[in-house]
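Omission of a single protein chain aside, the complex is shown with its protein chains in their original locations.
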Amino acid sequence: MDDGCHLVNPTTTAAFEEGVLPTLTALIVALVAGDLLILSYGQAPGEVWRLMLTGTWGNAYGIGQVLYKATTLVFTGLSVAIGLRAGLFNIGAESQLAAGGFCAGALGLLLPAGMPPWVAIPMCLGAAMVGGALVGLVPGVLRARFGAHEVIATIMLNFIVLALLNWAISATGLAVPETLHTPAVASTAIPRLAAYLPAFHGSAANLTIVLALLAAIVAAWLLFRSRFGYELRAVGLQPLAAESGGIRVPRIWVLSMVLAGAVAGLGGTNFVLGYKNYFEDGFSGGAGFLGIAVALVGRNNPFGVLLAALFFATLSQGGLAIHALVPKQMVEVLEGIVILAVAVSVPEVRRLLRARPVRAAAPAVVQG
Amino acid sequence: MSGAATGTVAVRMRGVTKHFGPVVANRDASLDVGAGEIHAVVGENGAGKSTLLRVLSGMFAPDGGTVEVFGRDVTGWSTADAIAAGVGMVHQHFMLVPTLTVAENVVLGREPMAGLTFDRALAERELEALSRRTGLACVPSRLVSELSVGEAQRVEILKTLYRGAKLLILDEPTAVLSPPEVDELWRVLRTVRDGGATIVLVTHKLDELMEVTDRITVMRHGATVAQLRTSETTPAAIATAMVGRAVRLDARGMPVGSGSAGAAEAVGLGASENDDRAAETAGAPPDSMIASSARDRITRTIPAAIISSPAPAPTYTDAPRLRITSLTVPGPRSPCAVDGVSLSIAPGEILGIAGVEGNGQTELVEAIAGLRAATGGTIVVDGTDVTRFPIGKRLAHGITHIPEDRHARGLVLDYSVADNLILGRQKQFSSSGAINRARTLAFAEDRIKAFDIRPADPTLPARALSGGNQQKVVVAREMPPDLRVLLAAQPTRGVDVGAIEFIHDQLRAARRAGKAILLVSAELHEILALSDRVAVMYRGKIVTEMPRADASEDVLGPWMTGATS
Partner (left out) sequence: MKMFSLLLLQTLRIAIPYLFAASGGVLAERAGIVSLTLEGFMLSGAFCATLGSFYFGNPWMGLLLGLAGGAVFGALHAVATIRFRADQIVSAVAINLMVVGLTRFFLRLAFDSSSNSPRVAGFGGDGNAGVLATFANPLVWLGVLVMPVLAWVITRTRFGLRVRAVGEKPEAAATLGVSVHRIRYGAVIASGALAALGGVYLALDQHQFTDQMTAGRGFIALAAVIFGRWTPLRAGVACLLFAFAEAVQIQVQGAGVLPSQFVSMIPYVLTLVALAGVVGRAVPPAALGRAEG
């Protein structure tokens, strides 16, 4: 057969376009919407956008803050992406994150004060993963055993877990009186970046970012190189075919939700071990939900997730930078617009690309 | 009686072309239907019959050509326009809302109103009146989810009649019906025709159309190739028109789905002397294969020309590779979709299961493959009881499965050909938890060569392949060297002629290699072409079993319909 000489695999270009075009569309829509909001507040858009850039990537503190915020988003974004690769929509990253942070903080309190950090910190990291994994386990099992839809289950579980944590911190005497946080534990503190690069002084960026990078690399290997990932993605793409191939689909559902929960839970350490050194009620602050945006914009690819996390972290830190001119809540609107625009343009772009004839694939007559 | 005689024209379609992306479904197709006749559109799978009729009913707008209904140019109209003009379509897959009642389904879209509310009582009264007038019995207040297939189809026909359909289009109306239901359908259609309506139906069962139609349009490769008057033709003539020529078809050396429409079109027209079994059937098909009584309902989508007689019957002295005893399997509709089935297959034997679809064949195959739990009985392969084995363990034990639904079960369409080829054996292709890419690709290259999968690129997604090549990927994967029992369910469904022949060759090769093969096919020709032994399934039971030499369409037909027992 003469298959021509396609130097570039046509499907690879299509995948690239499918990944990039919706994001560009979303950025343009968000810029226009942002302009309108800024104008409605009587400010000059150019001024505000410049302030947003200089307040984030314009100085070491700003960069540090962006990196700090991106770190949590990498974990929650990976969590959502892992679920979606297995065909499950994990809306529960928020409570998995919170539960992970709680377990890390609580274990820190229980450990003897003199324990060396190189022992204490890994134990707390493990506790965070276990905490998140447990919260992920429930919807996974509900899906596998009863066919309960994971979206509803994770949403309901968010409320349940957040209420439980609120109770645990307020009614059990764990908290410092008059606050909703536990006492700080110095022995489990993950060092700040400022300890190595003094320019970051004052920013919350800490070595958890290394964990985030490692997590993305491990996730990429796991999803695209390992046998487990092969099975997980097969289940996500076509569960019936996976089942015929001897893959135990319910088992993959449970494992992927446990893994997603563990990754989100690990994200809790960024705040609890890396920043404040204590657990505080409500510290997750929507980072779990934003993980959905990160996974979506990152196209469920771990390296895409890294970029998307940086983008959303920039937006969120940028909100603080522009607060003198326009309310920082503008960025929440922009986040929503970016998500919606990507969600809208992904199927649209795919349709346009699919309509384009692909040379490598042209069966002449199809079954009626 | 025949409306064609009156000269009025119900449908005139000319030069209709319809593409789906790069795929051509209709090309220069035409259709002429006289008012008041029962007209059949026939052709092989993929000939473009359904597409043409969906263009007629307004579901698809044609890319080219004209459509006239009752003398009016209606090209590109919508379903709503078509309904308003008295054109109703009964789909192969029922378009009924299961949670609504019969009456609600019938009136949906033109509900009678009483003030603000929908007048359910009036709807039910109207339906009862219609039901009496046409002789189509129904209970208006029943939920559709409680209906049998035949009852549901009656509701579909009532739906079109309620809308005053003068032109009734039925897409494969008999595919899912039991024999008595088929007879009932013909009675109903004749009544409807006598009431003044015109009926167009799609089928690929030749005997049916000899029985009820006035005229026949034959389609091939998306185009109309013949228009025949039923009283003046024979099944053999129709079959020849459907297939093209009565020659042995083979794709060896022919480009299949290679990216060029021209090349693919040529598929199946090359005569060849390819291997041992071909010679005797090259040339005209034996007439006995074509002629069939009007009684037996036998499908004929496999071109008669590619049938070859089975290899000399082997002598079965070995212990059976597969032995099934009193197997009972629940199905979606009944607790005993497979009802106490016992069978065994020797090494190097193909057992063909014939039967009208929906008589438990799917459940039987899925139970052996491990996809469906059996509630009773045992499955033993080479002396090992595998009844309780999970799917993966069965695969490891050499039980493989070519599933009937290639797109849902056979392939992960977005995975590359290479990744699809190792599905189920991914463990063997991984070391320390990771898939070994080099080994996977090397394996894929080898399989692609051995099974002539085109394009020969292991990194292409399976989605990009033609149906025939996709099926070759499945077949290649399900024929590993350690194979013991192969379950082949509709192995050539929706596949081009060249790939059919290739897949048949592979099944025969597996037989020569001493594998046990269970072949399930809705195509009796396929069963007869490949099997050493033939069993018939009817209502979940094996009703008869015979050596291939004793089997023929005339013998099997009555068993398949429950007429003999």
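For the reader, a short list of remarks on this structure follows.
By letter and in written order, the chains are A and B; residue numbering begins at 1 in each of them.
Everything that follows uses one rule, which is that a residue touches a chain if its C-beta (ideal position, glycine included) is under 8 Å from a C-beta of that chain, and two chains touch if they have at least 3 such contacts.
Since the structure is predicted, the reported quantities are computational estimates derived from the model, not experimental observations.
From the options A:Pro122, A:Pro191 or A:Pro327, the residue with contact to the unseen chain in the full assembly is A:Pro327.
For the options A:Met52, A:Leu73, A:Ile91 or A:Ala287, the residue in contact with the chain missing from this view is A:Ile91.
The chain not shown here is touched by just one of A:Leu67, A:Ala81, A:Val263 or A:Ile339, and that residue is A:Ile339. Within the entire complex, the positions of chain B that touch the omitted partner chain are 59, 78-80, 83-84, 89, 91, 94-100, 104-105, 108-111, 113, 116-118, 120, 159.
For chain A, the residues touching the chain absent from view are 37, 40-41, 89, 91, 138, 142, 145-149, 151-153, 155-157, 159-160, 163-164, 166-167, 171, 286, 289, 292-293, 296, 326-327, 329-337, 339-340, 342-348.
Assume only the chains that are shown with their structure count from here on.
Residues of chain A touching chain B in their complex: 1-4, 9, 11, 221, 225-228, 230-231, 233-234, 237-238, 240-248, 354-355, 357-368. Against chain A, the residues of chain B that register as touching in their complex are 20-25, 43, 45-51, 221-222, 255, 257-265, 369, 371, 390-395, 401, 403, 405, 408-415, 419, 423-424, 426-427, 430, 433-435, 454-457, 459-461, 463-467, 494, 496.
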